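Quick notes on the structure that follows.
All protein chains but one are shown at their positions in the complex.
Chain naming follows the written order as A and B, and within any one chain the residues start at number 1.
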Amino acid sequence: METLLNDFSPGLFAVQTVLLLLFIFLMVKFAWKPILGSLNEREEGIQGALDAAEKAKREMANLQADNERLLQEARLEREAMLKEARELKSKMIADAEAEAQSQANKMIAQAQEAITNEKKAAMAELKSHVAGLSLDIAEKVVRNELSNKDKQLQLVEDMLAEATLN
Amino acid sequence: MYNLIGAGLIVIGAGFGLGQIGGKAMEGIARQPEAAGKIQTAMIIIAALLEGLAFGALILGR
């Protein structure tokens, strides 16, 4: 202890105190402040970048979900549209078919009517024609028959013969 | 002469204490390896304090 106290130099202590004070002041002012400031800034920057990345990721996910939803909606819409179109198509076909059917039916009916009318007309004409012809033939036959008296008499004879008055 | 014997005793005591600190720290680390860093820091601090005590006594007794 004595040697220790003997070796203790108050002058060195004083010099060291002054130098250390100066050194701490200089280091804090010119070195540690800017260094720690920059380190903090950098760490905050890194933290900020990480946060931003996280945020971007979340936004991306949101966007993706949005897209998915939109896509889903579009798909549904498309399906609905397709369904509608299909329905429309079948309806149109059915309508067309029905109309065609009715048209055809109508035409057939008209045709049948026309045919019937024609037939009737033809029949009537035929009848009148046949009647005329029959009259003509009958006239001719009668005329022919009546011109030959013998024959007539013969015939009457034949017929009388046949018609036995029993 | 006596102060030299005293110094020797101090060194024996400090050595024993350091052994205890180191041994117990090892046990602690073996039991909880995940706390190794904290245990080491605490160990170094306690060892330093013991060492300071031992040195102080040695120098005062010299």
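Note that contacts are C-beta pairs under 8 Å (C-beta built on N, C-alpha and C of every residue); 3 or more make two chains touch, one makes a residue touch a chain.
By our rule, contacts and distances are computed from a predicted model.
K.L.:
According to its UniProt entry, is the unseen chain "Glutathione transport system permease protein GsiD", "ATP synthase subunit a", "Xanthine dehydrogenase family protein subunit M" or "Alkylphosphonate utilization protein PhnL"?
P.N.:
Answer from the record: the omitted chain is "ATP synthase subunit a".
K.L.:
Please identify which residue in A:39, A:85 or A:123 touches the non-displayed chain.
P.N.:
A:39
K.L.:
Name, in rising order, the residues on subunit B that touch the hidden chain in the full complex.
P.N.:
41, 44-46, 48-49, 51-53, 55-56, 58-59
K.L.:
Against the chain that's been left off, what residues of subunit A make contact? List them.
P.N.:
Counting over the whole complex, subunit A touches the hidden chain at residues 4, 7-17, 19-20, 23-24, 26-28, 30-36, 38-39, 42.
As a convention for this text, only the chains that are shown with their structure count from here on.
K.L.:
In angstrom, rounded to a whole number, how far apart do the mean CA points of subunit A and subunit B lie?
P.N.:
A distance of 88 Å separates the two centres.
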